[in-house]
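Then we have subunit A:
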Amino acid sequence: MTDVDLSEAEKTFILHSMQDNFREDGRGCEDFRHMEVETGLISNTNGSARVRLASTDILVGVKVQLVPVDPNKPNVGRIEFFLDCSANATPAFEGRGGEGLASEITAMLTRAYSCPSAIDYPSLCVLPGQQCWLLYIDVLLLECGGNLFDAVSIAVKSALFNLRIPNVTMTKDEGGIELDVSDDPFDFKRLDVAGAPIIVTVNKIGHFHVVDASEKEEVCSLARLMLGITEKGTVTAMKKEGSGSLDTDSISEMIESAKKVGVELNKCLLNILMTEEGQEVKPVGFLR
Partner candidate 1 sequence: MAGMELLSDQGFRTDGRKPNELRRIRFKKGVFKQADGSAYLEQGNTKVLAAVYGPHEIRGGKGKALHDQLLINCQYSMATFSTQDRKRRPRGDRKSLEMTAHLKQTFNAVILTELYPKVQLDIYVEVLQSDGGNYCASVNAATLALIDAGIPMKDYVIACSGSYIRDTPVVDINNLEESSAGAEIIMAILPRCEQIVFIEMNSRLHEDHLSPVMDQVMTGCKDIFNILNQQVRDELCKKSAQDRIVDSG
Partner candidate 2 sequence: MATSRICVPGQRLNRADDKHIGGKGTYSRNGFIYSSVLGYWEERPTNDNTEILISVHTGETQTVIPSIDDIVTARVTNVNPRFCKCEILSVGTTPLCDVYRGLVRKEDVRATEKDRVEMYRCFRPGDIIIARVLSLGDAQSYILGTAENELGVAIGMSEAGVSMVPVSWCKMQCPKTLNEEFRKVAKVRPEYIQTVHQG
């Protein structure tokens, strides 16, 4: 992560105010910061979204490509995550500086999306046993202001919601079956993202379990639990991070709190995406 140096006094300040149930910005433990979601900004992609959570800025582009199926799973499509930490976020990411963080986030995303109900994998299969869609989900990290995992997962889900997969027509040829990808921009199908998880990170700061930690709060927290939560409240992946350890009771409390927040977040996000879609507004992107 980016360098945030906090003195012991500053850490103590955050910890003490947490005891009085005040976070540095006045939020409660289960409150998120202000978030902006926008979809369809990059016309070169099949689906794109930008999420700005306080100063965390994430841009996701999804491109689809026809590839041969994985022989082990002949009836489903595939997805692949790639995350690039742009040096715009911090000079520490220059060159290969952000690769460690990038691989951590992609690993978590891959795990969260690896369960079969995350997205409608069978619908991504074009010709069973032969061709399927491969979704390249490319994430660009433009600015870090804490809670990257959650913001990235929200952006990914929004981009998948925005995804427009061109329709494919199949014609039987003497050589086999010929696939013809439609180049009409209005001839497409959408992807069902109802089951897609959102990662919720619960930080343990002092004795409190805090979601959507700012960068400063992240420095104060010794251990955090990340969970991929679906709209139904199921957990698709879990991981503990940080140098500290947790007792079993607080883990179960953290899971509960993540579930509560995650379900709510999923609902809100889908609502917002639906309304945005209905309004047919032109994306403003970075010009705002």
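The set was built so that all candidates are chains of the complex that A comes from, given by their letters.
Everything that follows uses one rule, which is that contacts are C-beta pairs under 8 Å (C-beta built on N, C-alpha and C of every residue); 3 or more make two chains touch, one makes a residue touch a chain; residues count from 1.
Keep in mind the model is a prediction, meaning the values are calculated, not measured.
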Neighbour of subunit A by the touch rule, complex-wide, chosen among 1 or 2: 1
Interfacial residue positions of subunit A with respect to candidate 1 in the complex: 2, 42-45, 48, 55, 57, 59, 61-63, 65, 82, 84, 86-91, 94-95, 136, 138, 140, 142-145, 285-288
